[in-house]
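Read the structure below first, then the notes.
Apart from one protein chain that is not included, each protein chain of the complex appears where it belongs.
Up next, chain A:
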Amino acid sequence: MKNYLKKHLPYIYNSRYNPGNIEHLEKYIELQVTENVYDCEANLAVLKLYQFNPSHYQTNVTIKILLKAIANLPHPDFSLCKYLIEPDKLREEPLSSVVALGNQLETCDFEEFWQNLASTKSSIPAIGSVMGFTDSVRKFICHVVGISYQKIKTDQLCRILDIKRDQLAVYLEEYGWKLVPDDPSHVFVFNYEETIKTRNISEKIGFPQVKQLAPVLQNAASDCHKRAK
């Protein structure tokens, strides 16, 4: 196979489609997991190689790819990965649990997610091995809160982030949020009152547009004068 590729399909031999590269890429994914870095394109390339060479498919690697994609929400990487994986595999354990976690985040069902994570972690050790997974998830949750709320209940915030009240200060610092001065049961997120307002876009007719009419108006004006005389 290797020699056939090298001789007849040089581009394939030298590129991302060469199944000989699968091992290297799998090592790269392991690196991403332990060093908390992310390379979407490389991960999709591995899924594509699995698609082209089903005999090389590895469940463990696929789980890690999906977890890294989930950690990169709000980007649609998770959906993109699912399109490249066979539905039978997605429906069975262990992938189905990982997919369920991803779906819970996509529908913003955060409290369910934390409960589910705790119980899934024991059955899928890979989840625990992904460095910075929970941090990335919390980052995503804060992003969603940031775009949706001007003011949110502190209890609610702690629940969806799965943190204790005393850990909240770190997140407030990170995102520039503040506890409402007279009302510590609410956190002030962002002043949307200024930015999200009803707009009435009315028409403005500018001079350049009217300029086109200048000769017409001139003729009309002189006609009027003639008739007036």
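A few remarks follow.
The rule is simple: a residue touches a chain if its C-beta (ideal position, glycine included) is under 8 Å from a C-beta of that chain, and two chains touch if they have at least 3 such contacts; residues count from 1.
Keep this in mind: contacts and distances are computed from a predicted model.
Among the names given as "Large ribosomal subunit protein mL59 domain-containing protein", "DNA polymerase epsilon subunit 4", "Eukaryotic translation initiation factor 3 subunit L" or "Phospholipid-transporting ATPase IC", UniProt records the absent chain under the name "Eukaryotic translation initiation factor 3 subunit L". Of A:L31, A:A118, A:I196 or A:A221, it is A:I196 that touches the chain left out of the display.
Contact between chain A and the unshown chain involves residues 5, 8-12, 15, 17, 38, 40-41, 44, 48, 51-54, 72, 74-76, 79-80, 82-84, 86-87, 103, 106-110, 144-145, 147-153, 156, 186, 192-193, 196-203, 205, 209-210, 212-213, 215-216, 219.
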